[in-house]
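Shown here: the complex without one of its protein chains, the others still in place.
Chain lettering (A, B and C) follows the sequence in which the chains are written, and residue indices restart at 1 in each chain.
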Amino acid sequence: MEKQLKILKYSDLSKLIEKFRSQGYPVLAPVRKGKVVEIEQVQSLDEIALDVLLSTQSAKKAAFPKVEKVLEYTLEKSGTKQFPVDPADYKETILFGVRPCDASGFKSLDAIFGEEPKDQFYLEKKGKSTIISFSCPVADEYCFCTSVGGGPGNTAGSDLQFTGISKEEILVEILTEKGEKLAATFADLLTDAGKDIDKSKFLADVKVVFDVDGVVEKTTASFNNTALWLEQSLRCIGCGACAFVCPTCACFDFQDEQNTKKGVRLRLWDSCGFSLFTLHTSGHNPREVQSQRWRQRIMHKFAYMPEQLHVVGCEGCGRCSRACPVDMNIKEHLTAIGEKVIV
Amino acid sequence: MQEFEPKIVAFVCNWCTYAGADLTGTSRIKYSANVKIIRFPCTGRIDFMILMKAFENGADGIIVSGCHPNDCHYSTGNFHARRRWIVFRNLLNFTGIDTERIQFSWVSAAEGFKWADVVNNTVKKIKEIGPYENYNKIAVSTLFNEEGATNE
Amino acid sequence: MSRIGVFVCHCGENISATVNCEKVAKITGELKGVEFATDYKYMCSDPGQTLLKEAIKEHKLDGVVVAACSPRMHEPTFRKACAEAGLNPFLCEMSNIREHCSWVHPKDDLTTEKAQDLVRVMVEKVKKNKALNSIKVPVTKTALVVGGGIAGIQAALDIANCGHKVIMVERQPSIGGHMSQLSETFPTLDCSQCILTPRMVEVAQHPNITLHTYSEVESVDGFIGNFKVKIRKKSKSLDEHLCTGCGLCTTKCPQKKIPNEFERGLGFRPAIYVPFPQAVPNKPVIDREHCTYYIKGKCKVCEIVCPTKAIRFDQEDEVIDVAVGAIVMATGFDVLKTDYFPEYGYGKYADVIDGLAFERLASASGPTQGEIRRPSDGQIPKKIVFVACAGSRDPAKGIEYCSKICCMYTAKHAMLYKHKVHDGIPYVFYMDIRAGGKNYEEFVRRTIVEDETQYIRGRVSTIYEKNGKLIVKGADTLMGGIPIEIEADMVVLATFFAEAHPKLKPVETNTAGIFLAGACQAPKDIPESVAAASGAAVKVAALFSNDELTRDPLVAVVNRSAPPVYSQCVGCFLCQSVCPYQAIEREEIKNRNGEVIKTLARVNEGLCQGCGTCVALCRTKAIDIHGYSNQQVYTEIMALLND
Partner (left out) sequence: MSDLIKKVTALLNDKTINAFIGYEKGSANRIRAIFVRTEDQVQKLILNASCTQNLTGYLMKHEVKKLGKLGILANVAALRSIMQLASEFQIKDGEVYVLFANADGSLTEFTDFKSIETFLQTTDTGIKSEEQEMIAKLEAMTVNERWLFWNKEFEKCIKCYACRAACPMCYCHRCTTDVNQPQWIPVASHELGNLDYHLMRAMHLAGRCVNCGECATACPMDIPLNLLTYQLISPIKATFDATAGMKADAMYALSTYKPDDKENFII
């Protein structure tokens, strides 16, 4: 559909949230919690932290939560009885105040979970989420969205995008039918915007640091370059922080939690950075050392996903680098790979 | 309203307290039926996680009991257990877990009366404190049939 | 899928009076994995056990829960029954619904529910049980006998005569113990030495007995069937092979005034000495504490006079390691220390002596050649007081029980005194006369009637010296408690023994394979000591009748897996420091080049006693324990709390 431009007053934002709430939509938005910013259900605008650069974790948990029940069962004398959780049992939700990289991150997840067999748990949640992103007026040195095809005003994945154009006014871009439908519920707060607004003036300047196609090509060719992966990963301590804050990491694990009577099956986030991730029952581990795990992480995003799903599995949000306890800076490592002469 | 009947688990060693509880039985001393015993070879065997598992499976109170110091069947198991409990109680207390709900005791094979007292006093105390609601809110059982429990 | 059988016992009415056993069987029969459930009047009876065995076969049970009395009572019974029916015995568990339920709760629904809970716990546990095989450990068929007194001698000879090797360790230079100090024995008045000496010689000459005198046990490691013992052979300063026992050195030694322990300090010995003439081995040792050479660096008279050049001043203690399968502790007793009796002047007045000292005075080979002469001035005492129960049956002295043998030896002492000092008057203060035993009562009667000993029933309150006499104050309770005061020439205290309890690490509490004989266990007279020694010897012989021992496999185990992990164990060895049995060993995993690539903990299942302290401490959960495994206890908790 054709993009529509509207103007919303900052002073009406509070009303906007009230409207959503009164229509029964749960609203998920960034909330400050000490030094971290979480995306959580909010009741009013005061709770929302709109001035933060980025939430600590990405918005993916709206459709791919860290713990997700998929099945209940009871252990009967006659056998196990199953009570599957209905994926459709999820409310229409508004994801408010996330960043463009969050919104576009869902492209990767859509591609992964949309493959056959389709993942109904994800798709239902995603389908019922309307995403209102806020473009980025500022960026920091970890940001590199422009290097991976995104940008501070990227509208991909967003249903609506808000850009502050003055102290009083917000430019509202209505991008999808879902967005249009939602916008209709607060049409009274919107006025038409002039066609001549230059959105880019209000966006952060994020420099392109590498050529993504070159990085994809060189990553793909570097599988056997053990020295490269070792050198880059010596510092890595093998935690899962990068994967868990990443907007596109989609690996998960299933765990049954049960007592002697009944149990639940849970889908949980997992990370290829963990040594346990590929550990076989026999004790054999095909990715025995951290350099192999690091290689997997980079290759998955920059070789396998482009090849198989036609998307780069990275939005350049830089969350992994910020969260990394030992300063594994992905922007730096990708730049290095891009510069590397493949032999 | 029905009276609150606390669920209390007792983790006891085989040689002293289990035998002491046997003596309580042979002496026909009555005590509250709320307490049920799980037998261990020695208090040294009782991992601190066993106590956590009891709470998260719905126990309102816990008794841990073994041989008096110097009387351990294995000579030193209860000494190690004692250190473990000293530290673990500190940690539980610091994390806001109610250590009043855990009764540690030494009950020898000859102390049938003492065992009955330990049980009855613990049941009385837990009845006064009430169900362990804080822990029940996060217990394993909350995973079952709880709308939206996993949807954040 | 499990096929578990539940058997609920009524125990007559012991259980069924308060627990609805039919209901327990019915409800638990509905549990997942329970194939068969029933209740029965007496599960431990023959028909009960038959019922169990039949059910195992008929229903192809792979687990059994018997809900009955305490497992401490009948677990072996039912495990054995299971084994007889072809089910691994360790797949059988008991729920204690008697001691822990029916006997302690009233008849109501809660009690029955508790019984159901307890059964459910075991049903879930047994699902996690593993079939286990008993551990077999080889038996070293050599016995260690600690102590060379009459008990040790008897035990050693009995074991040796069964055809097994014996190693005897005696602290003194000679075997013989306290019995060799006795003059004559009650009730026959046989000469003690005459009975004992041949047995001592027999020990020395027995091909199955190795004797280490002047030696002490330093440490005991290991477990039944497989003890490792360190024996310190104290230096005798002598080459025993060269020494002929001629005794020349002992007569020439210039240091002659050393109080003789054997004579209870009533006589003297030289620094190089044989403790008594009939000693076995009859070879001297140098007492380095008193030897002039060791004190002043000069003398060596013994070396000079020795015709075979057997003296070795530079000889050092030797520590030897021996492997034995059983240990008999026959360490005997010591007489209670003098500071127990300040009111009796024991240790203060020379003429207040203990019973053993009196034995030496009465002994023909003693310091007075058998004449009763008091230590202070060598006079023959005309009035002598024997105090029985000195220190025993007296909580204030810490010993509440009867020393048992004093009545008899006091009577013997009085009799011996009267036989040697015809005009003397023996008095005996006593509490009760306990003369249980063949010819014992008659013996005491003879002392009283024929030998005119004055028996006074009452305690002595105090003894003090006045004008060369010992004033003994007491009371005669048979005369209404009238005070008695006797001016005695000598007092003999029938002092209590301090039994030399064995203190052996690491097996001080778990003494499987260690047996007690003689007075180290409790006061015993000679016949009793001999009987106990033979009893211990039979235990040892029974143990040695098997080439292997079997024991319950409820031990800890460190998990192992394929390379490159090998085990969850990371080799922090915190388990090693908590193990009371030194059962955790280090196992090195080596690659093809012989380089160590990982060091893991390993449990020596022969040493492990199954306390499980290591399991609780292991952070990687690499150690687990059979019978109380992590899976089992976790399941028990879940089963108990989720009804």
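Going forward, contacts are C-beta pairs under 8 Å (C-beta built on N, C-alpha and C of every residue); 3 or more make two chains touch, one makes a residue touch a chain.
Small disclaimer: the values here were computed from a predicted structure and weren't measured.
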Chains in view touching the one left out: A, B, C
Residue of A:K9, A:K66, A:K178 or A:K340 in touch with the missing chain, whole complex considered: A:K66
Given C:N129, C:Q154, C:T453 or C:N630, the one touching the chain that is not displayed: C:N630
Chain A residues that touch the omitted chain in the full complex: 33-36, 38, 56-57, 66-67, 140-142, 230, 233-235, 237-241, 243-245, 253, 255, 257, 266, 268-269, 271, 274-276, 289-291, 321-323, 325-327, 329, 331-332
Contact footprint on chain B, counting only the chain that is left out: 48-49, 52-53, 56, 69-70, 76, 79-80, 82-99, 103-106, 118, 134, 137-140, 142-143, 150
For chain C, the residues touching the chain missing from this view: 565, 568, 570-575, 577-578, 599, 617, 619-622, 630-631, 634-635
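Everything below uses one rule, namely that only the chains that are shown with their structure count from here on.
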Identifier of the chain whose CA centre is least distant from the whole-structure CA centre: B
Centre-to-centre distance between chain C and chain B (centres being mean Cα positions), rounded to whole Å: 36
For chain A paired with chain B, centre-to-centre distance based on mean C-alpha positions, whole Å: 45
For chain A paired with chain C, centre-to-centre distance based on mean C-alpha positions, whole Å: 73
Overlap residues in chain B, where contacts from two or more other chains coincide: 57
Touching two or more other chains - residue numbers and ranges from chain A: 259
Of all residues in chain C, those that touch chain A in their complex: 30-34, 124, 561-566, 635, 638-639, 641-642
Contact footprint of chain B on chain C as seen in their complex: 70-73, 96, 98-101, 103-106, 110-111, 113-114, 117-118, 121, 506, 508-510, 554, 578, 580-581, 609-613, 615-617, 625, 627-628, 630, 633-634, 636-638, 640-642
Contact set on chain B toward chain A in their complex: 57, 140, 143-145, 149-152
